[in-house]
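The complex appears here minus one protein chain, its other protein chains still in place.
Lettered A and B in written order, each chain numbered from 1.
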Amino acid sequence: MLRATVTLLLSALAATAAAQAPCPVRVGGVLPLTGSMAPITKKIAQAAELAFEHVNQGGGVKGCPVQFILRDDQGQPTVGVDAAKYLVEIERVQAFTGTISSGVTGPIISAITAPSKVVQVTCCSTASPFTLDGRSQGYFFRTIPTSKTQAYATASETMRRGFKKTAVIYVNTDFGTDMLRFYRAAMARLGGDIAVEVPYNDNQPSYRAEVTRALAAKPESLLLVGFPKDAVTIVREWLSLGGTSNVALNNSMRTLDFVNGVGARFVENFFGMDNAQVAGPHVDAFNKSFEEKFKTDSKGPGVHTQYDAVMVIALAMNIAKELNGTAIRDAVRQVHAANGTPVGTGPGEFKKALELIRAGKPVKYHGATGPIEFDRNGDVTGPALVWKISNGQLVTDRTISIEEMQGLARRIEN
Amino acid sequence: MLTGIFSYAVFFSCVVLILSILTLGLNLQWGFTGLFNAGIAGFYAIGAYTHAILTAAPQPQFLGNFGLPWIVGIAAATAATALAAWLIGLLTIRLRGDYLAITSFGIAVTIQLVTLNWEALTGGSQGLSRIPKPLAGTFDSPLAFNLWYLALLAAVVGLLYWGLERIVRSPWGRVLRAIREDETAALALGKSARRFRLEAFVLGAALMGLAGALYVSFIGFVSPFDFLPILTFQVWAMLIVGGSGNNRGALLGALVVWGIWAAAGALVAKLVPPSHAAQGAAVQVILIGLALVLVLLYRPRGLIGERAVVSRHADG
Partner (left out) sequence: MIAQALADGLFTGAIIALGAIGVSYTLQILRFANFAHSELLTWGAYLALVFVAFAGPGTPTGPLSFGWQLVAAAFLAALLTGVLAWAVDALVFSRLRRQGAHHLTMVFAAFGAALVLRNLVVLFWGHESRYYTRELQMAFEVLPGVRILPDQVFILLLTLAVVVVLYVFLAYSRTGMAMRAAAENPALAQACGIRVEAVVRATWILSGALAALAGVFTGLTPQLHPEIGFNLLLALFAAAILGGIGSLPGAVVGGLLVGLAENLSLLVINPGYKTAMPFLLLLAVLLARPQGIFGEKR
């Protein structure tokens, strides 16, 4: 009788333990899916979905499939924070990705992910303070370099092309002001001249007033920092008012939406910067699988960095001894062990990585943005890339290697 | 699992309580005084940023950040908002209903733009971070801190509710309602309608500023994106749905509307795969819009409507 009861109790306990088994492992994300960023975030969400598909095909996390739950922040921080809290507490996500606007990233770090010790690897939030002022306690990483890289590279390239009297029209958000700040500092050190700086608020029907103000300074070149939808309006109004075709752009304009929006023949020879998607077999593999699955090109802001963010999370979760925030956090930098065997993008490579991890061997991830390496703050540095528009296509003009970028940073900051 | 639900519920309740302070303030302005204030986000911003600027740790690039104690921040935020409301009220109170709405809205837009553009003071688009949370060091887990903060907020809301109920039944409150119902008659009794209205406006706005300060010291971060017009719309929806002219309605409305907002998001995420998330999100907003319209069609006085007042101007 007693033995029966004990057996019954033990099997009940075992059943409860099994019921609380970790499968499936959940990862959460918050993005502005509605609102003005929507055309961009659609592709970013697709990149994330593709990444999780590859992860699951390649073996998942510790033998469990991974489930991705994506919420909309609607551009409102309170909504984003509520969604993040829900994901962490009720969906029990073990890691976090997404977030673009610093208005949403800031409160999420401050109130949710840092206090609850949940690792957050964002694809797209570039405002520098998040990693530099210690508030994230090491739980915040990003696969996208801060605006500093892009701004320095832009300054260097515009100088190299002989741009003089540059007007800067920039979006009046954290992204735009950050870029401008670094660009201005770089131009001061490199000896360039900025003719005028004109901020613009997004979502307006017309920007003629801003364009007119920029043109009044009689600039010989233009640097436009912003996002494609409003950028199309600005560039069209700029050109039709007689503005010059010496135009430099930032990375978010590297999309056919922009090229076709203005009209391919009007943007010939426009160039821009991006954080390098260094060409290579792993990058190509990613581009190919993205295009196959979604029947659209893989170019666009945040697409490659989001894929890498997910892969980094999945690899770190496999490397970590246990699935808790602190262990995962400490495992993130082992994703790019110095003597690691290179593993790339795609389900096959992920499977290979898992085998190596199981055997206790180090791995070095080469992602859709090239080799990833997080510095001690959780930022990545990377090579930069100059792209240009040629015959309605987006082509790579040249790349600026990591060493050149580091040299440039030293020149500007010392 | 249960701890998770509890944890989320605590957090959710904190947000609801903060939003309900906003709604109580609006109820004083609209429900009791008939002032159509569409500038809620502006007053919320003044309170939030005042608190942030006074309490955040000093940093070289900012003019402010004085690192003062939490209670100083709270008090100053409330006072600053009251002062701003007094100035704004002097300019705008005498405008008729809809016009007051649009000018107060415009003022809120201007305030938001100031937070966005005056970088040296407000941090501009990157906001202000590391705003100290009260007694944060005493609690080692977010749940413990949130529970403490929930208790704090509950006490504040309880106090405000009690205070507002007393005020409404006081002679001052009775004059306000008389003015709202029939200004001509009230004037005939020799009361200065404008002065009473202004006082109600200022008091309601002070509550909104207090809510702002409580919000930033809960989250620890503030940016201009916290004060977009959608917030004003949400608080109004809370008051309308809960039942305006009724403090309990204000509290209930905050819970229901924010609950719908959060639940719609969670539901859509469950039903729709990530690559179609954008369309799912559009459906979520449609559901919110429909819910609002349906409540207005079938329960126009809100869930707990105001007790019927014998007056030919009673709102219905």
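We adopt the following convention: a contact is a pair of C-beta atoms (placed from the backbone, for glycine too) under 8 Å apart; a residue touches a chain by one contact, two chains touch by 3 or more.
These figures come from a predicted structure and were not determined experimentally.
Which candidate, A:I108, A:V198 or A:L356, sits in contact with the chain we can't see?
A:V198
Which listed residue, A:E210, A:D274, A:E349 or A:D379, touches the chain dropped from view?
If we include the chain that is not displayed, A:E210 is the one touching it.
Which candidate, B:A9, B:L121, B:L152 or B:L292, sits in contact with the chain we can't see?
B:L292
For chain B, enumerate the residues touching the unshown chain of the complex.
Those residues of chain B that touch the unshown chain are 30, 36, 91-92, 94-99, 101-103, 105-107, 109-110, 113, 116-117, 233, 236-237, 240, 278-279, 282-283, 285-286, 288-293, 296-297, 300, 315-316.
Considering the entire assembly, which residues of chain A contact the chain that has been omitted?
34, 36, 38-39, 42, 172, 198-201, 203-206, 208-210, 212-213, 216, 229, 232-233, 236-237, 239-242, 257, 260-263, 266
As a convention for this text, only the chains that are shown with their structure count from here on.
Nearest whole angstrom, what separates the Cα centre of chain A from the Cα centre of chain B?
34
With touch defined as at the start, can you tell me which chain A residues reach chain B in the complex?
Residues 29, 31, 33-34, 38, 41-42, 45-46, 48-49, 52, 68-72, 74-79, 81-83, 85-86, 89-90, 92, 101-104, 106-107, 109-112, 115-116, 127, 129, 133, 135, 172-178, 199, 201, 294 of chain A touch chain B in their complex.
Touching chain A in the complex: which residues of chain B?
Of all residues in chain B, those touching chain A are 1, 4-5, 7-8, 11-12, 15, 113, 116-117, 119, 124-127, 129-130, 141-142, 145, 218-221, 223-226, 228, 230-231, 261-262, 265-266, 268-270, 273-275, 277-278, 280-282, 284-285.
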